[in-house]
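Encoded as structure tokens, here's the structure I'll be asking about.
Missing here is one protein chain; the remaining ones are kept as they sit in the complex.
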Amino acid sequence: MEKVHTTCIYCGCGCGLLLHVEDGRVVGASPSPLHPMSLGRLCIKGWLAGEFVDHPDRLRYPLIRRGDRFSRTTWEEALSLTAASLRAIAQEAGGDALGVLTSAKGTNEENYLLMKLARAGLKTNNVDHVARLCHAPTVAGLSYAFGSGAMTNPIASLAQATAILVVGSNTTEQHPLVASYILEAGGKGARLVVADPRKTQLADLADLRLAPRPGTDIAWINALLNVMIQENLIDQEFIDDRTEGFDAVRQTVLGCTPEAAERISGIPAQDLAEAARIFGSAERGAVVYAMGITQHTTGTDNVQALANLVLATGNIGREGTGLYPLRGHQNVQGACDMGALPDLYCGYQKVAQARQKFEQAWQTKLPDEPGLTALEMMALAEDGRLKGLLIVGENPMMSYPDSSRIKKALEALEFLAVCDIFPTETSELADVVLPAASFAEKEGTFTSTERRVQRIRRAVKAPGEARAEWEIISDLLHRLGVPADYASAAEIMEEIASLTPQYGGVRYDRLGACGLQWPCPSRDHPGTGILHAEKFSIGRARFRAVQHREPVEAVDDEYPLILTTGRSLYHFHTGTMTRRTSLLDREVPLPAVEINPEDAKPLGIRNGQPVMVETRRGSISLEARVTEDTPKGSIFVPFHFSEAPANVLTAQALDPVSKIPEFKVSAARIRRG
Amino acid sequence: MAFLPQECLVPLLTLLSNRMEVVAPILVEGVPVFASWSGQPLALKDNPLLPPQEFFLPQREVLFRYIQDCGRYSFEEAAGKARLIFGIRPCDLRALAVLDRIFGSDPMDQSYFDKRRSTVLVALNCNEPGEDCFCDRLGFGPECSEAVDLQLTEIDKGYLVETGSPAGILILKEHPEFFLETSQSHLLEKCEILGQAREAMNSCIARSLPGIKEAIKKADWNALGRLCLNCGSCTFVCPVCHCFTIQDLGVPDGERMRCRDTCLLSGFSRMAGGTNPRISRGDRMQNWYLDKFEYIPQRTGLLGCVGCGRCNRVCLAEMDRWSLEVKR
Partner (left out) sequence: MSEYIPRLAEIVDIDIESSNTYLISLKLLDDVDFGYKPGQFVMVSVFGLGECPISITSSPTRKTLQLCIRRAGKITNGIMDCRVGDVLGIRGPYGNGFPLQSMKKNIMIAGGGSGFATLRSLVNYIVDRRSAFGEVAVAYGARTRQDLYFMQEYKSWQQAGIEVGITVDIGDESWKGNVGLVTALIDKFRMSVGSAAICGPPVMINAVAKKLMDKGFDHSDIYVSMERHMKCGVGKCEHCMIGPYHACQDGPVFSYDKVKSVL
């Protein structure tokens, strides 16, 4: 038996993982006791991370569409068709008629190469990935506020906090290792305030629970600031020394009294005052947040509201303090770092400003206008103006909002190539399907939510003729006339390091079992734990006054319930891996909509009954779970299940700054069915 | 009994590895793990986090392949392989003794015993207990209390080697060039070293049989259940835990797999209609403890806990797994 030290494939915690291999097959997994964050621990998904690898459904051969069926083809045919089709569209309609959606599950090396493929190969800046659906507001919001969009402290730093505010994060289910550190802090006496409309496990364990109406977070966060200012709990010294723009915020929150916030959010004024005191008087306060904050049309402003909170209380740059955006995928941080974004190259260098640097490095002309975001690409595809798309390791048919429009968009394309490890609802619509190697079958690096760049190592051979994406993309780069002679993934990282200041010192021989936290600008730099300790990269951090705005789709008589979508501990995103893992599938085999008894009773809905959930976009059929954990007036649907795809219901209402869709608020109705 | 000089250990294992797969603790990126040994430096300081039970009850194994032909099925079982596991500690060896009784009950589990029978065990007694170890407080360890093919104790300049089975005696007989005669001083050294190890073991009250039994009686299972994060880690690292599930992979031909399971998950006891006799996390945790400290002793005559302390190291909810006190 062999054991290979790698990194877990599921969430942004990025736990150290050992894969067990017997006779060329993954037969188990176990935690790495040396990993500085996970310390020999794993959640249930991590323990089972190797199981889907040899599932019979794995894509093994390139497929080409013939009519409404797929037939097996050679790599030569699949890749030459892909390159030729994309090139033909570029020649006819320009690079802007093409798009690339990269994989937040792929490695850094793969994201970098895909970004290079789009820009150098296809001459388009239309490159994006699912950060657009989750933490685009964090990237936009914190780049403005702090100069860097990433988690400010290592996850372990949470154990030193004396007060933790968790907003819009179902931490025990989505980021169990982060929850573990929060519980550790609690065990040492830290006060825990959890804000979530639903009574999650963490909310149940909180010292103070705030249950806001979905989409009202700016109102109550501003109210916290209001109380802190009144009661002199802000850190004036920090504000004066290290920030700018506080006066505008002070002015704005004058009117955001706890009473006013109660009217908007439903949170009792006295609870808001208490929360303000807990956080404001804490020696070391930390704020943890996730989709409940970002997936709104005010997502960027919501993030700024939290940034205002930590800046005003001086909770930045020290152990036990900081702002902790919990990134969902194990490499969505890396995908952003690698510039798989329409307006940024790797290292967050703006397309508008750094073009020459990259033209030099890649020896070719590059497109100068920032490109389209993912949903903008979809809208243009619907219109017929975006004609070709390469989708790698993502499943927009299940994960993007308003599935019927996504379907129209993908079907309208002249050419769609999808690269993945399993057939998905998206690959069903492709012209070419390329079989990819999974995380257990290739070399590369992932960057976790705490900026930790760490290795994945090949444990077994990919099935059939499946290939590592970096090899597939290198081949495509060749065919598009861009040199890509990488002998190994390590070589790609050398190129990345040369162009990405934060990764300047990242090399494979430095990564071992612990990886390196960026910024790591040079070969002898040990990596950086806490950001913004001495100074912000922008000099002074920026406050920005933000105000409450109602969600785009209000409830009304026709659709009287607020629909929120989200996740379960046992499944991951569109379920492609977890629904093929027996213990996980057994835990939650079927979709269910959570509904409060006070809403269920008048409709005659009982626990376990089949029901229809409808919005203006569509309807799905699933089981009802009547529970008091979901507040009256709201319903909750997880998005893992293709039998009842939650995104059939959601809308493409976007945050104007970050273009993230408002997954957390749609107007819905429910009936027995 | 014999004395194995330090420098002879690797040559001995090398020769043995010509005849069978040698599994030993080695370092993978610095992490000590039990894995196939092919000359790597041995990592004998710390007991690996995952016990070697996976070589007898794998996390995933193929029970048999089913092959469909004209509506009928034929079955193929995999052949076993000869192995030697070097460096198994007394606690994990004791756990194997418990598993032997569980899997040996009628009908005997063939897959488990095929592996037991074809594996030579060379145990290593513990000179330095780990932080979480308390085997001695449960009445055995840090020395082997079970018969084992070979039992090694590290003393000055080498190992005291004690045989416990024909297979063990054979190894000494077939490789006389590596072994020297023992003397009285070797035995005295072993007693002294292991005596010191016993002294060094953590002596807090919670980590004892009466301590844990008391904690189980007094525990607020509801409160503990509210904290449990459903990771299953305690059950996966415990050398006595052996719950498994059986599932099929593939149609029309495929494999019937046996996979490790965990009684701490809701689906473990949930029945087809949806009813669940252990519906809360607290119920399931209590059942896990009762199983180890009451039911397994009733069934097998042996305690279902071997004092290795791994469960406490890996608990995501940061629970004290011995005192079972709720901190918040």
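Each chain carries a letter (A and B) given by its place in the written order, and its residues are counted from 1.
The definition used in the following text is that a contact is a pair of C-beta atoms (placed from the backbone, for glycine too) under 8 Å apart; a residue touches a chain by one contact, two chains touch by 3 or more.
It should be emphasised that the depicted structure is a prediction, and the values quoted were computed from it without experimental measurement.
Although it is not drawn here, the omitted chain touches the following shown chains in the complete assembly: B.
Only one of B:His175, B:Arg198, B:Arg226 or B:Arg270 touches the chain withheld from this view, namely B:Arg270.
Panel shows chain B; residues 63-64, 66, 68, 71-73, 75, 77, 102-103, 105, 107-111, 242-248, 250-252, 254, 256, 258, 261, 263, 268-273, 275, 277, 287, 290-291, 294-295, 298-299 of it touch the chain omitted from the view.
The criterion applied here is as follows: only the chains that are shown with their structure count from here on.
As a whole-number value, the distance joining the C-alpha centres of chain A and chain B reads 39 Å.
Across the complex, chain A meets chain B through its residues 1-5, 18, 20, 22, 27-34, 40-44, 47, 51, 55-56, 172, 176-177, 179-180, 183-184, 186-187, 201, 204-205, 512-513, 569, 582-583, 586-587, 608.
On the side of chain B, the complex with chain A involves touching residues 23, 28-31, 33-36, 49-50, 54-55, 58-61, 226-227, 229-233, 236-237, 245, 247, 249-250, 254, 259-262, 265-267, 274, 313-318, 327-328.
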